[in-house]
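A short worksheet on the structure shown next.
Excluded from the complex is one protein chain; the other protein chains are retained at their positions.
On to subunit A.
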């Protein structure tokens, strides 16, 4: 009980944390994004994340986009546990040869329309790992990629912004 009371007070003291990103207009973009998702995707955009050999920083930023500060889920984007529930696949990493099969299988398990988003420079063409004997060289070599989020790693704001600009077009 006392824990819950402590938690409650801590919430009051902390206040609304999302406002701290306002400087970059993310909130405004986010609200537009929410409308877009509402109109085009019937209220929710479900993403399944797959790591095909990333260094982990891209994952960390995707997780950060879900933190209470950026809170990407308030705009209708959620990260789901199974490809069967996913509208889009968000793929990071240069695609290690060991992951080619798993990536294809994950894609096969998705329902239509099967969007594919590549995230981070190494998902585009291998990035810093380009030319390695064990890298298939970007997600585009394995799956049809709909759009790319550049950066090494892209910041949470970039992730939100670029998903927005894709959905707008």
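The definition used in the following text is that a contact is a pair of C-beta atoms (placed from the backbone, for glycine too) under 8 Å apart; a residue touches a chain by one contact, two chains touch by 3 or more; residues count from 1.
Here, contacts and distances are computed from a predicted model.
From the set "L-lactate dehydrogenase complex protein LldF", "NADH-quinone oxidoreductase subunit D domain-containing protein", "histidine kinase" or "ABC transporter ATP-binding protein", the protein name that UniProt assigns to the chain left out of the figure is "NADH-quinone oxidoreductase subunit D domain-containing protein".
Screening A:68, A:111 or A:144 for touch with the missing chain picks out A:68. For the chain missing from the display, the contacting residue among A:73, A:98 or A:165 is A:98, taking the whole complex into account. Among A:135, A:149 or A:167, only A:135 touches the chain left out of the display.
Contact between subunit A and the unshown chain involves residues 2-3, 6-7, 10-11, 14, 17, 49-64, 66-69, 79, 81-82, 93-94, 96-102, 106, 122, 127-129, 131-135, 152-153, 155.
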